[in-house]
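As you look at this complex, bear in mind that one protein chain is not there, while each of the others sits in place.
A, B and C are the chain letters, set down in written order, and residue numbers restart from 1 in every chain.
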Amino acid sequence: MIVAEFSAIPMGTGTSASKYVLAIYEILRESGVTFVPGPMSTAIETNSFEQLFNVIEKANKKLAEMGVQRIITTIHIDYRLDKDISIESKLHKSIEK
Amino acid sequence: MIVAEFSAIPMGTGTSASKYVLAIYEILRESGVTFVPGPMSTAIETNSFEQLFNVIEKANKKLAEMGVQRIITTIHIDYRLDKDISIESKLHKSIEK
Amino acid sequence: MIVAEFSAIPMGTGTSASKYVLAIYEILRESGVTFVPGPMSTAIETNSFEQLFNVIEKANKKLAEMGVQRIITTIHIDYRLDKDISIESKLHKSIEK
Partner (left out) sequence: MIVAEFSAIPMGTGTSASKYVLAIYEILRESGVTFVPGPMSTAIETNSFEQLFNVIEKANKKLAEMGVQRIITTIHIDYRLDKDISIESKLHKSIEK
């Protein structure tokens, strides 16, 4: 499993981004991936790089459809080969140990 | 209020970072700032840039004391002047609307 | 054109990352994309999200082949629809204007 977090910042559309954030959640829901909204970014868990990147491209295309002319996307990816990870295992480990 | 998220990646200490993450939570607790652990980074809310940066410097110095020889820190800061923000207001807005 | 920058941090392999950075440059060269090495990340220019993500996945798989057990990748993407951008246009504009 790949765990990542990402944010997409719309430029040129005012200071509020909430309607775009909600549209991205909609895409994440439709895609069937596990995700956890955060105050600065959204955590997401996917089976592959392909699935992760597919969702992020869709999020960008959705914002473009909504009229955003420039989008800055930030992604952090944790690709781990020595053990299986998930959003839950990463949170559990750091909080409860 | 400034809302930010950050992560500190130790290099050269093995693939697991949990003990360092826990040490950083300890510093955040001692500093009295509001923070929310996430799977990829920690959200934090501070009164000023100074308070934010103070905590991040302390986190780096703590890891160095624990023997980490190289630390890559990533920080995202939301500095908003048109309205007051907090971790709670940012989460509430994006989830419940 | 999409302009992006990315870095891939190997965990658990010592404090030096140079051999991995060089391996990633090799992948970028083979892929035929325009890229500019920087001190903290590599700037890259691609025709599509697909091409960008393809290169980043290859970079991760290459490091895994070289024995890295955990890789943290950070990507920043500038997706702009109101005008064509390139690494050169972005640098030119900010430096010489």
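The definition used in the following text is that a residue touches a chain if its C-beta (ideal position, glycine included) is under 8 Å from a C-beta of that chain, and two chains touch if they have at least 3 such contacts.
If you're wondering where the values come from, they're calculated on a predicted model, not measured in any experiment.
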Legend entry - Interface residues of subunit A (partner: the chain not displayed): 9-15, 17, 69-70, 72, 74
Inset, instruction - Could I get the residues of subunit C that touch the absent chain, sorted low to high? - result: 3-5, 7, 15, 18, 21-22, 25, 36-41, 43, 74, 76, 78, 80, 82-83, 87, 90-91, 93-95, 97
Inset, instruction - Determine and list the subunit B residues touching the chain excluded from the picture. - result: 12, 49-50, 53, 56-57, 60, 64, 68-82
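As a working rule, only the chains that are shown with their structure count from here on.
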Legend entry - Where subunit A and subunit C are represented by their mean Cα positions, the distance between them in whole Å: 19
Inset, instruction - Enumerate the residues of subunit A that touch no fewer than two other chains. - result: 74, 76, 78, 80, 82
